[in-house]
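All protein chains of the complex are present and in place, except for one that has been dropped.
This part shows subunit A:
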Amino acid sequence: MDLTIQQGDLAFAVGRALGSVQQKSTQPLLSCVLLEADSKGLRVTGTDLDEGTSVLVPCTVRTPGKCCVLARHFHDVVRKMPKGALTLAMSGSQCEVRYADGKGWSRFPAQPADEFPRVPDLKGDMRVTLEGEVLARMIERSAYAASTEPARPQLNGVYVHGNDKFIAFVATDGHRLARTSRKGAFGELSKDGIIVPSRVLNSVAKFANEATSPVEMRIADARNHIGFATQVGEYQVQVYGRLIEGQYPNYEQVIPKDNPRELVMARTDVIEAVDIVASHADSNTQQIRFSLRDGKFSVSSATADFGAGEQSVEAEYKGENMEIGYNAKYLLQILRSIPTESVTFRLKTALSAGVIEPVGALAQTDEDMLCLIMPLRLPDAAG
């Protein structure tokens, strides 16, 4: 391997690939990034087997070849190297980098690349294309609600499904649910839908925002792998991951259709009230209380350890008096994901799922979003 590459290009590629490398790994090779030089340029790949990132950057390759170097260490050093062209070459079992000004060099212990896990080949599979910023936005509006508990692995991902009218991203941990959809023809997804690990999507979101071409989702025919490919300027970035197997719960049947009590509030007001009141809540349960009175709405919480607090919020409310408990963290995540000025809570009882929706159209009129939150069963709350 012998090539010349701009320091900025190399730093970008290694930095992105590092995002998929886990700090501690049982396999030493998984702490490394793979450097592959061929006629297309230099490809830098990092993976932990469940997820991988591969970046192809332009460079002048004199001799093709490949090697593995310790990901974090290589990244830390490359970042500090002087701007300008760097020369990468193998020198014995070491990867040598010479700086542009000729004043210095670094050598990294390299490991043979043959054992490095292969990137799944996703050519000729099902393809769906989304604009980068659309994809980033849909991830941002859904992925936070996914579960991180190992008990129900299907919930550790975002359920992506669609038909010839829309595509929808859905995530839930069983306590709250976020769904966002976009109009368009996505008939390829009509069969079942797929569960994409939220980790993979979070990596995708990082580059989707800066993508200069639409992001192409490639789903393996066996429905076991997914890849996201796009162009960031001159760089070709690809994130791929293993799909979560199993049946996603039938979420549509838990979305309440007839919640008669409607509460409309300024979003920032509720966020402010919930945030301050939650400082008195138990740090684990985050339990706060909504008190709905005719024409008056307040948020409160009380614990033995942290005292108590209450804040009233201006709200339009139609319905009977009601006390309802919520996990403040869930509420804040939902409220912060909604872009509009006002939000609507549509409620039925203190024990049933509540719907939180934006009021008015979103800035992107062909998009839609909906959130569900299950209450905390307060001791005094009536069904």
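Here is the rule we use: a residue touches a chain if its C-beta (ideal position, glycine included) is under 8 Å from a C-beta of that chain, and two chains touch if they have at least 3 such contacts; residues count from 1.
Following the convention adopted for this analysis, contacts and distances are computed from a predicted model.
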Per UniProt, the name of the complex member that is left out, chosen from "DNA polymerase IV", "NADH-quinone oxidoreductase subunit A", "L-arabinose transport system permease protein AraQ" or "3-isopropylmalate dehydratase large subunit": "DNA polymerase IV"
Candidate in contact with the missing chain, chosen from A:241, A:325 or A:358: A:325
Hidden-chain contact residue, picked from the options A:120, A:153, A:174 or A:309: A:174
Residue in contact with the excluded chain [from A:41, A:157, A:227 or A:375]: A:375
Residue, one of A:76, A:101 or A:149, that touches the chain absent here: A:149
Where the unshown chain meets subunit A, residue by residue: 149, 172, 174-177, 249, 251, 254, 282, 284-285, 287, 304, 325, 327, 351-353, 372, 374-379, 381
